[in-house]
Structure formats: C-alpha cells, structure tokens
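Left out: one protein chain. Kept in place: all the others.
We call the chains A and B, going by the order they appear; numbering starts again at 1 in every chain.
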Amino acid sequence: MVRLNVFIPLGAMFCLFSVIFSTPAPAEDPIGDGPQATSRFAGQVIGELSDAGLFPQSSVFFAEVNDPQALISLLLDHPLRERVESLEAYKTAITTPAYRQFSLGRMMVEGQLKMPWREALETLLGRGLAVGFDTETNGFAAILRGKDPASMKLLGDRLLEFARLTGNQDQITEGEYRGVPAAEVNNVRFAVYQDRLLITNRGDTGKWILDRMIDHLGAKKSPEADQQAPGGSSLLDNPRFQSFRAAVGPATQVHAFLDLQVLGQSPAVSAALRSQIGNPVAELLVGGVQSALAQAGWASAQLAADAESIKLSLSTPFELDSIPEQREYFFGPEGDGRGPILPQLPETIFTLSTYRNFADVWLRAGDLFDANVNDGIAQADASLTTLFAGRDFGEDILAAFEPEVGFVAIRQEFANTTPRPTIKLPAFAMVFELKEPATMKRELRRIFQSLVGFLNVVGSMNGQRQLELGSEGIGEGVEVITSSFVPEQEDIGSTEAQLVFNFSPSVAFRGKQFVISSSKSLARQLIEAPRPEPTGIQVNTSATLHAAGLQEILKDNREQLIAQIMLENGNTREEGSALIDLLLTAVGYFNETSFTLGHDDGTLKAVWQMKVLP
Amino acid sequence: MKSEFMPYHFSKQHGIKLPRRSFLGHASLSASVLTFGVTAPGVLCEAASLAKEDRILVVVEMAGGNDGLNTVIPHRDDLYRAARPKIAIDSSDVLAINDELGLHPAMRGMADLLENGQLSIVQGVGYENPNRSHFESMDIWHSCYRKDETRQDGWIGRYLESEGMASLTDPPALHLGKRQQPFALMSRGVRVPSIQSLEQFRLRVADSPDIRNAIRSLSNQSREDATDLLGFVQASSRNALEASERMESAGVKYKPSESYPETALGRQLETVAKLIASGLHTRVYYVRIDGFDTHANQPDAHAVLLRTVGDAVSTLVRDVNAQGDGDRLLVMCFSEFGRRVAENASDGTDHGAAGPVFLAGNGLRSGAVGKHPPLDDLQNGDLLHGVDFRQVYAAVLKDWLKCSIRPVLGADYEPVDVFAGS
Partner (left out) sequence: MNLMNVEPSWAWAPYEPSLESPWNLSAAAHLFRRAGFGANRQELEDALKLSPSEVVADLVRAEETSDFQTEMQSLLRAALATGNVRQLAAQWAYRMLHTPAPLLEKMTLFWHGHFATSAVKVNDVRLMQTQNTLLRRHALGNFKELAIEISRDPAMLLYLDSATNRKSHPNENYAREIMELFCLGEGNYTEQDIRELARCFTGWEIKRNRFRFNRYQHDSGEKTVLGIPGVESGEEAIRVVTDDPNAPRFIVRKLVRFFVLDEPEPGDELLAPLAAQLRENAMDIGPTVQRILASNLFFSPLARGRKVRSPVELGIGFLRVFDGSTDFFQLADALDQLGQGLFTPPSVKGWDGGRTWINSSTLLGRANLIHRMLNGEKTRFGKQSLADYFAASGVDSIDEVADFLQSSLFAVPIPRPATERLRELARKNQDSTWVNLAVHAFCTLPEFQVA
C-alpha cells in the first residue's frame, strides 16, 4: 500500500523550510557597514577562531560554529530560496496568522536593535559561536563573537534596553565583574568583553570564563596559548578533547564534542550504553555502535554545508576489543565487515548495502534480547521453519548466506505490459552471497518452489490469483527461477489490475551470487549487471535514497494519492491535487540523501548527507 | 416486535438497577457507590446463589491446534515416549496433575490454579469424523454444525439470542481484539462489539469538569413529555454515562492485585478484569491467541504459548478473586483440534484430533475430568475423543450460565461433570 502519512511530515518539513528561507532582503544599514562587510571574514582560517580554550576542562559538552557568517549567507542566499518563494504554497503560507505573528515579532526586535535581523545576527555572532556545559560549575555558557568590540557593545546595550522595555524590572540586575559590565535578566547572565558576548545561567561558570577572557584575551594572547595560566586548565587540556581534535582534523563549519567518560559516570547514561537494546530492528541498526560508545571516551558531531549539500557526521573512537562476542555479527569477527558493492540500476529509488550476520543474530538471540523478544523469536522460528519446509530457519536458511547483504528498490516500468496494476509499487530485491553455492543452489531452488506451492494453496483458499513457476537460463552459470501471477479473464488487457500484478517473485543464481526479488525483471537485472570493482570506500553500512526515483513513483501513483488525501484529509479533489503537486515539486528540489556507517583509523563514523539540486 | 420489550434489569420504566458488583467489591468505596441510591444486598458468597445475570464467561481461543498431548502429558506411558522420541516431555519435568498425568512445565500458572482447586481439565474433547482443516474445524467448534448443514450463527450468539439480550443497556458480550469477530459470537439478532481498548467505554470530553458535570446532569434531567423511545434513550444515556464514570474511577481505583504478564493476551485479560471491576453487565468476553500451529521446531514455541496462556489466565483468576468477583468468573480455553500422536521430522507435530479443554474458576471440580484418550487405540494415528465438545458447552450453558441447552446446541447434550455443585 502506498500510504500517504509518510508524505505529510515531508510536506510539513517543506513548509518549515519555506519559513526559514523567507527573509526579506536586508534593508538599509543603520550602523554603517552592511552586508559588504561579509567579505572581511571570509579569508580567515577556521580553527584559529576556536574559543574552546575559554571553557573549563570539566566541560562535558562543547559545540562551536566556526564561521557563522558563511553559514548564514549559505542559508539565506541559497538559490533554492528564490524557487521556494515563487511557489503558490509559499505565498499562501505567508498569509497565515502564525506567519504574520512571526513577522510582527521580528519587526519589533529589528526596531529595537535598529537594524535588520540578518545584520543583527551577523554583527552578534558573525565571527564565532561556542556553547558548552561545565559539570564542575554545573552551568551552560554561550560565547558569541561579533564583528568588533564597538558594535558588540552597542548591540549589548540595545538588547538590555529591549529587556528593560519588555520584561519585569525586578528581574534585571546590572553590575560588573573585574571591570567588565554584566547584567542578569531572569537568571540568565550577560557580559560583553571586547568583541565577545558571554551568556550563561550560572555565576560561577560566568566568572571562570570571564577570568579566562580577561587574563588571556586582555593580554592580547591567543586563547590557546599559555594553557597553564591561573584559573585552572581549559578544555584544551582535556586529553579526550585533544583526541577528538586530532581525529576530526581541521574543524568543520559546525562541530560538537561530548565527553563520554565524564558523562558515563552518570548511572542513567551508563545504563543506556550498556543495557540490551531489546528491539531487534534497533539492535540491527545500532547494536555495534552502542558497544563502541560504551567504551569510547568521546563522541562528536560535525556539520558541513555548501550550496549543493548538507552533511552531518557523527564520530567516536573505535576499538575492535570494545565489541563483545555476541555482537560480532555487526562488524564481523575481525571488524572488517563491509557491505557488498551493488550494481547501479536505472530508476533506483533506494539501495542499502550492509554487513550483518543474520544467522548469528538469530542463534545468539538469547544473549542479545530479553525473554519477551526471545519468546517471539521462538514462535517465529517454528513458523518460519514450517514455511521453509522443515529446514531450520536459523541453522539451514540464514546460515547459508554470507553476511554481506544488499537491498535494492527500483521503480517498475509498466509502459506496455498488461495486466497493469492501478497502484504501482516499486520492485525490490535482496542480494546475498551463498557460502556453498553447489549444494545451496539446489536447496534454495527447491525451497522457492515449495514456497510458491504453499502460497498457491493459501491463495486459492482466499480466492486469489495463482502463481505459475518458470525459469530463464540466461547464460553460462546464470539461472533465474521466476513465478508470475496467472491473469484471469478480467485481468487480461487490464490497466487497472489488482495489486498482485506488481509482483512476480523470483530468485536468481550466478556463482556465489543469489538474488531474491519481488519481480523477475529486477532479479534478472541484478544478476546480469556487472558488479563494479571495489573502490576502497566500502563501509559497514550504506544506504541511499534517490529523489528522482521517488518522484517518479509518486507520479505513477498520483491519482491514487489524490484519492487517499481526499478520504484521509476530507479534502476536495482540487485541494488533493494541489497537495500532491506541491509534494512532487518539493521532492524535485532534492538529488539524493545517503547514510553511511563505518570505521577507519580507529574512528567510527556515521555520515548523513543530503544533496539538493543546484 | 421488540418495542414493548423491557430487558431484565429495567426495574420500572427507564429505571435501571445497578450492577450488583458495585456493592460487593468496593463496599469500602461506598461514598461514591451510595450516590447511586441503592442499598447493598447481602454478600453473595456461594456460586450457587449467584444470580444468573452476574455470571461471566471468558473464552480463550487457542488458535492453530494446540498439541494437547504435550499439554496434558501421559508421561509414564511408553507409547507416548515412543511416538515422540525428540519432543516428548520428561517425567521429571512435568507438573503433576495425578500419578499418570502432568502439565507441560511451562504451565506453572495452570498448575497453581490446580493447586488452589480452581482448574478443571476435560480430557479428550473432540467430535465424530474430525476435520483437519483449521478453518473448518474452528467453524465446527464455533457453530456446532458441519459444513453441509446450515450454519449462520455461533453458539454464543445463539445463547445471547435465546436469552433475549438484543437490546440491553450494556453489550451482552464483547470481543477483545482487532481481528475478525469470532463466528461463535454471530447471531441474527444480537450484535457483539469488538473493542480494542477501554477508551471505547470512556466519554471523551474537553478537559473541563464543568462540561462533564453539565453533560451528566443534563442527561439526568427529567423529561416530562418524552416519548417511550426518548425515555429509553435517556435511560440508556444515564446508564452509559454511569458506565463511563465507573470506568474512569475503575481506571483510578482498580489496581490489579498483581501485574499481568507483558503479553498481548495478558493485556487483554487485564482489560477484561477492568471491565468486570467497572460493573459492566457483559456476560461473555472473547479473546484469542494465535500460533499453536507448531509443525516445526515445536518445543520452544509451544512452551512460550502455554506459558502465555497459563500465566495470563491464572493472573486473571487470582486478580478477579482479589477484587471480590471470583465467584462470578469462569474461563474456558479451547483449541480447534489437537495434534497427531507421532511427531514429524521437523521436531514438530501435524494436525490431529481430540485435545483437552481447560476450565478455570471457583466452584469447579478440580483436576482431570474424564479419561485420557488411550495411546494404543488410535484412529488414523489420532487420539479418539471421549467427550464431545458440545458436552463441555452444555455444562457451561446449563450449570454456569443457567440457561437451556437445546436452543443453543440444537440437541440435549449430556453436560460433562465439571461443576462442584452440579
């Protein structure tokens, strides 16, 4: 079933997207040097700007945006913004009361700061933004590094003024610390020192950082110099932070650091990192990662964006020893388990390539899951073994495959064939390698045949179409065993046929390769396609969603989706069509999104990347 | 026509008697109970003195064909071990019923009930010419008729109909679960709701006590020139709102005496307990657990299933007793057939014939009832039935639900002797 609810969140995301991009162009600049000033920061080397040295060593969390100026400009000056703003849906969205409220609030702030909000943002944190949480003083702190001390001071004063106007007078206190003016509004403390604005919720945290600023920056020293200065050691002295910096390399636009060793002292975190995951799907997705984190000193996140893509990477140190025996299925006993290389097919929607030893998971379920899940597995084992004609599902079936597994979904072409189903589903397939092709080939062929027979028996009881077995020998050592639904009188020539005509379950063999597919055409394509040579960038798991294929399949089912929207949202046909067209447009902005998980040089890395069409 | 029909608990026009249990279980909560304005009758302590309308039947369907031979096990019988070299349960593991028989080791819950004298095991239940198709055999159990006979309704449906329960103020029976309604509950005249959660018995209102009070008091207001029809609706509304309130308070006040197992069946039986505690007049609750079709790798899967049933049923019996309603409860667990005596090559068993039926509750003749089907006298490799399943229904109908057998079963079957008082 093509269900619509999947698309609704997408639509919501899209609307959010529109709002973010929806800034009027900067107005005249009241302070003096407007957007032209941007270029001044552009040449600076990232990393030089790090304020990590201004946070105490006991900071358990630290995140920094190195060149906010570039990020702001990337978002606001992105070509996509213009395209979104030209959409009808966008024009409707900005007339909603919620949006008007938002605009009004923005105008108020701009009025008070006496500059457009984009410029205010650039002035306030154009040269850096750092946030952290310190366990010693138990406080959060943020350091905004602005354009220059003068404009920073001016803006600080205006913000305070704004707080006085809108807030309760009693909750505003002003004072100073070591000659630096500071203010407290509703328990949040502010101080401007030179070109930096410090915001914190704790006096002690604030004092530590201000001391550090005055002692180091005041003497015109770089914050990284003279690490043994009075006031204790900074985050730069934390060995795990050092290891993080070494692993992450030159800092990316945005990066975050988490001290797992300190964090792990909390019983809740420790339990979360060490207890069973409990859910089999979650275990398969992140089981090995949990083990790695439990032993790792730190974890980090980095964000990088340019005009064509946005990329989020999560990293943590990785040692094979940290993976317990029952989780060898995840990275392999030697830790070098990698997903297979899959052929590239036209109109692909989704591919997944992974290393997971499913047989191990099945047989070690007792160590991995609690009693409830094991009860479920015991029952599933009985049914699946029945389904596979008495072959033990774990030991005979799953164990016959190598742990390198691929999954592919592509759009199906129904152009000239009938019966053509009304709902057009993608074809999907799993790609395996057989451990013992000689014996397993016969065995699997037989199991497939008896499975088709079983489906026919069940199907005939429910009045469903019957499957017909067939086989296609293609070339040397290549064999495809197919099954296809036999059309009945009413199906012949039909372009509105039942859902089942999306399927022609098939298996294919070539050497060690084994494909099981929902359609015979995909089975053939996969078994015939040449496997690309390994390129050295193989990882444990990688998955890619292709927007073009997704858009095609949505188009194929446009009528169906409109009907679904009409019934589910109570919309008229016009409203339903408009919504689907908007969705198609939105999907059209994207190129592909991918996810990879793998380790290299002692670092485990998960990377999510989304590419937009330029 | 039914327009003149007044269901039994209409004491006078539009007046509704309150469920008796309100005064039994929660006498200490009398502040809220007394506002209903009826004084409590004497405590009912003996099953025999239970009014017929207070009796509750909970049916647990074990779908797929439960392996009776590995459930109630003749473990000392050499023929048993010989027929099942790989999956036989060892004498040292069974939970003893008597010298000859033992329960599967996973049925700790059932064994506890047995110890408390709350479990009756009817052995060798089946019917002539057993059918080995799940669907057909289940239809036979549900309807009491075979395929070539006219069968449009189920035995529970006919019971509800023969007792005139077409328009009661509470549903006469409830099916818990999302799946298709069991055929046993079908009838032409009485509709049985399926419920997925207790929410269906709670009035949803905006979070405002004002509106809740307003709705209640406006429904209660007397209407002077109301037609009979409107009067009926008003009386039913009042009853519905009271049911909702009882459900709210049951949600707050009902505390299970022990926690139910974290299984689908456990949660469903907990819902049953809550509904009973809320004073609903429902007579029959129907739940189903699937998965007994153990053709391969049976031992672990079967143990899980038997533990699930045993733990859930025994928790229900203990809990309902702790809530003070134990004497009102009878649980019946059945399966559409047993399995073949001989195991198959995949450590499993195939479709067979006769099997045991479990009855749980107070006032039962506890222990094994009837004879275990002999292993040296098989019919096509299957156990012969000693008791027709309709004899079990007959006992439930006559001795528990106190109604006549013939309109429901179509003939006078001899009830099996399972009730202590019968």
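Note that in this section contacts are C-beta pairs under 8 Å (C-beta built on N, C-alpha and C of every residue); 3 or more make two chains touch, one makes a residue touch a chain.
For clarity, every value in this text was computed on a predicted model and none was experimentally measured.
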**Report entry** Chain not shown, its touching partners among those shown
**Finding:** A, B
Report task. May I ask which residue of B:Tyr159, B:Phe232, B:Phe358 or B:Phe389 touches the chain that does not appear here? Result -> B:Phe232
Query raised in the report: Given the contact definition stated above, which residue among A:Ala563, A:Leu584 or A:Leu613 touches the chain not shown here?
Result: A:Ala563
Query raised in the report: Footprint of the hidden chain on subunit A, which residues?
Result: 1, 421-423, 462-463, 488-490, 496, 498-499, 559-560, 562-564, 566-571, 573
Query - Touch residues of subunit B, complete complex, unshown partner - result: 1-3, 150, 152-153, 166-171, 180-181, 186-189, 191, 193, 195, 200-206, 208, 210-211, 214-215, 217-219, 221, 223, 227-230, 232-234, 236-237, 239-241, 243-244, 280
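The rule is simple: only the chains that are shown with their structure count from here on.
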**Report entry** Cα-centroid distance, subunit A relative to subunit B, in whole angstrom
**Finding:** 49
Query raised in the report: Where on subunit B is subunit A touching in the complex?
Result: 135, 262-263, 291, 293-298, 300-305, 307-308, 344-346, 348
Report task. Please name which positions on subunit A make contact with subunit B in the complex. Result -> 372, 375, 378-379, 381-383, 385-386, 390, 392-393, 461
